[in-house]
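Here it is: the structure, laid out below.
Missing here: one protein chain of the complex. Every other protein chain is in place.
Coming up: subunit A.
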Amino acid sequence: MAQGQMAPGIVAGRLSSDELAANFDDLHPAYAPHEAAVAADRCYFCYDAPCQTACPTEIDIPLFIRQIQTGHPEAAARTILEQNILGGMCARVCPTETLCEEACVREAAEGKPVEIGRLQRYATDTLMARGVHPFTRAAPSGKRVAVVGAGPAGLACAHRLAMLGHDVVIHEARPKAGGLNEFGIAAYKATGGFAGAEVDWLLKIGGITVEQGSALGQGLTLDALRADYDAVFLSIGLAGVNALRAAGEDKEGVRDAVDFIAELRQAGDLSALPVGRNVVVIGGGMTAIDAAVQSKLLGAENVTVAYRRSRAEMGASRFEQDLAASKGVRLMFNVMPVAVHGNRSAVEIELEYTTSAGGSVTGTGETVRLAADQVFKAIGQTLKGAPEGLELDGRKIRVDGSGRTSVPGVWAGGDCASGGEDLTVTAVAEGRDAAMDIHTQLSA
């Protein structure tokens, strides 16, 4: 018997298994072939297509859509994967509404872009369902490259290097490869164990070894890697989480949103996963939305996203905001946390209203209290555990356009490196481009 939304505290099993299964089903169901054909037919095959320009991996979108239209989704997949080896995951998690689909001329014409993301998924799913890997390796170069971190950037870099004939060892701290594809991202965006399946499929290229439980600072040093390998690529992500800097932050029930999301992604049985009755998420990015929506889907009665700036300044796209609202999440703008109240455990959160004109955030002095037995912190992640000796650019590893760090023989990409948005698709582009630069150097 389900506990129900009103059960007090942080409890598991608020909803029945059937309700949970329905709630966490695919956000955008896969196209059937006829749907794909109709959707593909809407593409105008634009000249110098704006969608392609808007894609961080510069996939030839008009071409792949035309290949779907003419009945060759596998060829379409190849067009996609040549540019973006994680095209299957990107089809699911890319904020297309701010990238390709925002640029689609049909968005300008009628407010209804070609559904590029779903078409990309149709193509990549079709190819991956065949269980074949479309790429082969070049002749062995005899060179070895170390990749640190098996997230999107590391995987993309490793795959491209393997294709070019180099041998790659990926050092991954966690028990599974995939990075945020596996441990981040809302569950309803990557259902059916897709992240893991995609990694397995990617590794079919051969020449890539993944060493789990192997991380910088845990027996692994950059100096040793540089000595043992011909090149090193760092894709260590952002392992730290920003603090709330509000009184009572240490009370029970207050935790990092990324941990909750990871736990949810790894949960075998969602009905065993506890969630509060009154959940407040602090933050305004995708992580905040993912944590809030999933809390609601797990059966929390009241879920609020509290963001210290205005709606227009929110990192999460309007699509994500509307998705949250449609699931019953309340979005509060211009409020910042002041204190978490409660004896040992959180009971209420106190928020102060703000004005956020001109970039700075100023409290107005007026406060409001919300019931909050669970508080998720989603106010950004930070670089943690970066090796000494690397120049930083702000709070990230400084890299040039090719992904080179300040240390010779060491490249970096993904969220840990400077430049670009912290998106899966951007990480893939950076990993791929760094691989090309590494290859050029190793071939010189």
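As a convention for this text, contacts are C-beta pairs under 8 Å (C-beta built on N, C-alpha and C of every residue); 3 or more make two chains touch, one makes a residue touch a chain; residues count from 1.
To be clear about the criterion, contacts and distances are computed from a predicted model.
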Hidden chain of the complex, named as in its UniProt record, picked from "dihydrouracil dehydrogenase (NAD(+))", "Energy-coupling factor transporter ATP-binding protein EcfA2", "Nitrate reductase beta subunit" or "Potassium-transporting ATPase KdpC subunit": "dihydrouracil dehydrogenase (NAD(+))"
Contacting the left-out chain in the complete assembly, out of A:Ala2, A:Leu27, A:Leu63 or A:Val105: A:Val105
Which of A:Pro50, A:Pro274 or A:Gly409 contacts the chain that the document leaves out: A:Pro50
Sole residue of A:Asp25, A:Asp41, A:Glu391 or A:Glu421 that reaches the chain not shown, by the stated touch rule: A:Asp41
Subunit A, residues in touch with the chain not shown (by the definition above): 34, 37-38, 41, 44-50, 105-106, 108-109
